[in-house]
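With one protein chain held back, the other chains of the complex are shown just where they sit.
Per-chain numbering from 1; labels A and B assigned in written order.
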Amino acid sequence: MSNLSSLSFYIPELIIIIAILLVIVLDVIPVCKKYTFPLSLGAILLASVFLWQSYGESHGLFMGMISIDPFSHFFKMIFLLSTFSIILISRYEKQLDSNYSAEYNALLLIVLLGMFLMSSSINLIMIYLSIELVSIPSYILAGMLKNDKESNEASLKYVIFGSFASGLMLFGLSILYGITGSTDIGVVTAALQAIEYPLSIYFPLILILVGFGYKISMVPFHFWTPDVYEGAPTPITAFLSVAPKAAGFAILIRVFYTMFTLEGSVSATLPLTNINWPTLIAVASAVTMTLGNLLAVQQEDVKRLLAYSTISHVGFMLMAFAIISPDAVRAIMLYLFIYLFMNLSAFYMAIFASNKLNAHHINDWDGLSRKNPVLCAFMALTLISLTGLPPTAGFVGKFYIFAELFKHQQFYWLAVVAILNSVVSLYYYFKIIKSMYLVDVEGEVNKIEAHPVVNWSIILFSAQNILFFIYWEPLIGFIEKSINLWSG
Amino acid sequence: MENYSTILALLNLFLPLLSFVILIFFGKKIGNSAHWVALTLIGSSLGIAVSFFANVFVDTGGPILETSVPWFSTGSFSVNLGFLINNEAAIMLLVVALISFLVHFYSVAYMKGDPRYSRYFAYLGIFTFSMNGIVLADNLLMMYIFWELVGLSSYLLIGFWFEKESAADACKKAFLTNRVGDIGMFIGIMILFLSIGTFQINGLIDGVHNGAFAGNMGLLTIAGILVFMGAVGKSAQFPLHIWLPDAMEGPTPVSALIHAATMVAAGVYMLVRIFPILTPGALEFIAVVGGITAIMAAIIAITQNDIKRVLAYSTVSQLGYMIMALGVGAYQAGFFHLTTHAMFKACLFLCSGSVIHAMHHALHELKDHDTDPQDMRNMGGLRDKMPITFWTMLIATLAISGVPFFSGFLSKDAILAGTLSYYHLHHGWTLFLPIAGFGAAVITAFYMFRLIFLTFFGKPANDKVYAHIHESPIQMTFPLILLAGLSFALFFTLPLSVNPIDNHGWFTEAVPMIENAAGLDMHVVEEGIHHAHYTAMGISLMVAAIGIFLAVLFYLLRKVDAAKVAGMANKLKLYNLSFNKFYIDEIYNIIIYKPFLALSWLCSKLDWDIYDQKFIDGWGWLTIKLSDKSGEVDYNWLDQKVVDGFGKITQYFGKTLQSTQNGVVQNYLLGGMLGVLLLIILIQQF
Partner (left out) sequence: MDSLQSYLIIAAILFSMGIYGVITRKNAVAILMGIELILNSANINFIAFNRFGGMENLDGHVFSIFVIVLAAAEAAVALAIVINLFKNIGSVDVDDADLLQG
């Protein structure tokens, strides 16, 4: 579609772009400064409305640069929801300097735009640009606490590792361009089918995997994750642990399912001849979840523990990715959706604890259930869900992934590894529950109330664990409808 | 009628949950009258269970209630939620509801004054809810979900007094150990589901019957064994039985409800439900695990001094019996023993609770905080002070020891007949099963009477404490009397037979032998059991008598004599020695000594000297050593090596891996780069 006619399908993105510009402009006008917060939230709501309206359409825009299709819409909804929630919650995080709140919001909106592009790019140029558009503002966001040594160090490590990984990916893309002669992934796909020497595909494939793997924290490109998550302001950690991960999976699925499969579409079931990347992913998945879990067991800092737990969840999702089938994509999308909620609620609980009690260490959470029984009950629910025990949504997510694995009758060893891992994960999640419930503090205990926004965010995001356990059919139906990628 | 029954079943399921919800949210306000809420709701649930149970006597030719609604269906999945109440389920429902009700009733007095009184009843409510869910579920997925929920409620109740470090540890251990089994069960369920395409138990049975695994029975065997893993965890079978003795850290009524009568029996019940799809291979495995558990736990129970731990090991051993019964195909006997055991074991636990309660109060009045109120060595002579507790406990002990006229005799006898017939059919190593069965029977009688003698007979260990002991209040003794009453054989044989040693009664009518769809010929099994019946009865009578007799010699007579004259002890020993030598020598070669010794050869460096010693010494040494060794295997090996070992390995690798995350960003880059090289090498290998 031509550039001009594409614009009418590009309204949600345009709204975000306008909002970014407006926020930056309003920030310099003293009287208008306070409007940037409602403006950001309003823009996201408006974008959601337009996005919802256009759900189901499937087009290639801007002369084959990006595509809109139900698949990208599904992910865009996840991005909007998480960004909205993070902007809202950040207002009540006392670590953040409110003088910079406009810049902060603008940066979050830029990341949002980048993620929109990530989920819908169909051109190598756009793939690289969108990943960078997400990464660069994220570096700044991680270092938002300028005078905090840890935050600063986090952003340094992030920028070095991030640009290194994307540099490697770029080199891979350049070779891919060389052997196929195009940057349009439709053409690239067709050209790759004709290449007889798998050796020339290995190199770009692995280098591209570096770029995506770094985004989703796949071992061995996970090294930045715990350090950045620990040092960054907690709302940013929460954000990074869900939204860019989802974007990473979106682009991973789109690129790998089209370029590196025999059928070249989402209904694919076989990898390119002689290129057995699914086994590679399976190995990486096993290593990722094991490493994440084993290191999480060692952690005493709640944020760092959750960082490692994120890595292990990524390993779980990769497990389904190793099976090339539309059902596996569905399992990943379901898992991501549930994971978004449970992880956010866990991080919000960490925000609550660090704001009110200055608690970072697990030991600081001792006897928290007596200080705020309601939130602790929901936190316990979230943790049970993260472990994947019934009756919670986490169980449903794990169930679908295991079901895929068994149904396709490959990688039984991977199932064994995953099951052992879920036993390990029980240990460290229950360490938090134990601290909240089973360790008593001496003396008088004062009740601590969270700000209503924080309070209800935790409760809502946690309550879905029960809701989606009982009634996930509409959700899975919606996801099934969303597995529909635009192709040429 | 169908709808009416469905509503009743739903009420039966959700009333206990209602109790939980009310008490959790309004517990503070309700305070000390929490038990009224719980008793009313559980009582109603009991009423419904009775009404279902009444249908057992009406032969309709089909299940009492079978209903299911679609839960979700999408693409290749279709999962239903539903109830299936057949005769087994109706009996199990009644057992759960009855014992739950009695335990609630009992707890009113037992838990009086506890700071979390209402919380306690709330937890009992959620437990009863989850247990009813397991009983009612018509499909394995639903059963698995409730299976996890009972695990959770058991976790909450074991750790109820979480101020005690040991209780907090015990609940964690129970939960983790159970998870190991549950994981196996989950995989087993998934294999069944993916092969047959349904979770419905009846659908699975039909599927196996129609040859879904034809030519691939090995997979079905593996699936059966994996599902059995769940029972290994929940029903505390070897090698996952380690959690149950520790679970005694919970309040005693909880032990009676969860860790004796209902939850631990859930594993057996689950196997009863899926029995038709278990292949002979899987059943063989199940029988062996059950046999090992039965004999091993019994041996351990001999040397325990904590009254609750004796009962805990006894429970493990009896569960081993039930599992073994299912394994040898004596489906009916296993379920029968589950029912009778629920009654008398709940009674035993509640009696021990009554004793502990009395001891605790006596010690409290004396301000003595050092003496352990659960240690039998601190008791003695309580018979006169606590007559009701004594008589009810004696009845339950007679029942568990397998004395005629009591319920345990009938069910145990049927199991032993099953093992004998299994040996007749298969020969060879299967001799182990009857030996384990009869051996455990001797030991059970022995240690149970040891418990009775140490607690209720002899001289009081401490006169001051003895003076302060009182019989427990009526809220506690009433359940004891009722449960002791239900330990008589008569209740299980009416109305078809009034002959107390004949097990044909309503129960055998209600739970007929069913067909096995996986290749086991049940007619042969039934025939064999029928033939072995009288042999088994004879031997089991004999072994029960031996056990009781030994206990009398060791703990009743010796105590009396030893108190009078110190020098008599030696004489007594000689007396016993000569007496037993004559007595045991025959059995020595047949059942006890050789296999014991063989066992000891395997797991210990038992001295040859002992072999030469006279039997009483031999017996004493042997059992004590074996017991120590099994205890050692249990605690040092299984507990520390396997359970802790897993933790240690995790910790070790965690620590090692931690050095990769050393904070220097260039090491991260190097790691990433090496990763790239590794991936490039790896992808060429695949």
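The criterion applied here is as follows: a residue touches a chain if its C-beta (ideal position, glycine included) is under 8 Å from a C-beta of that chain, and two chains touch if they have at least 3 such contacts.
In this text, all values refer to a predicted model and were calculated from it rather than measured experimentally.
For a quick check of understanding: of A:Gly42, A:Gly56, A:Gly167 or A:Pro474, which residue touches the chain that isn't displayed?
Selected residue, touching the omitted chain: A:Gly167.
Of the residues A:Ser67, A:Asn105, A:Ser119 or A:Thr183, which one touches the chain left out of the display?
Going through A:Ser67, A:Asn105, A:Ser119 or A:Thr183 one by one, A:Thr183 is the residue touching the chain not shown.
From the listed residues B:Ile7, B:Val524, B:Ile649 or B:Leu670, report the one that touches the chain absent from this view.
Final answer for the missing-chain contact: B:Leu670.
One chain is left out of this view; which of A:Asn152, A:Ser267 or A:Asn484 touches it in the full complex?
A:Asn152
Contact with the hidden chain only, please: which chain B residues?
658, 661-666, 669-670, 673
So that we can see where the missing chain sits, which residues of chain A does it touch?
124-125, 128-129, 132, 136, 139-140, 143, 146-147, 149-150, 152-157, 159-160, 163-164, 167-168, 170-171, 173-175, 177-178, 181-183, 226-227, 230-231, 298-299, 304
Please note the rule applied: only the chains that are shown with their structure count from here on.
Which integer distance in Å separates the CA centroid of chain A from that of chain B?
45
Which residues of chain B touch chain A in the complex?
72-77, 144-145, 148-149, 152, 159, 162-163, 168, 172, 175-176, 179-180, 183, 186-187, 190-191, 194, 646-647, 650-651, 653-655, 657-658, 660-661, 663, 665, 667-669, 671-672, 674-676, 678-680, 682-684, 686
Over in the complex, which chain A residues touch chain B? Could you list them?
My answer: residues 156-157, 160-161, 164-165, 168, 199, 202-203, 205-207, 209-210, 214, 219-221, 223-224, 226-227, 275-277, 279-280, 283-284, 291, 294-295, 297-298, 327, 389-391, 402-403, 406-407, 415, 419, 422-424, 426-427, 430, 434, 437-438, 440, 471-473, 476-477, 480.
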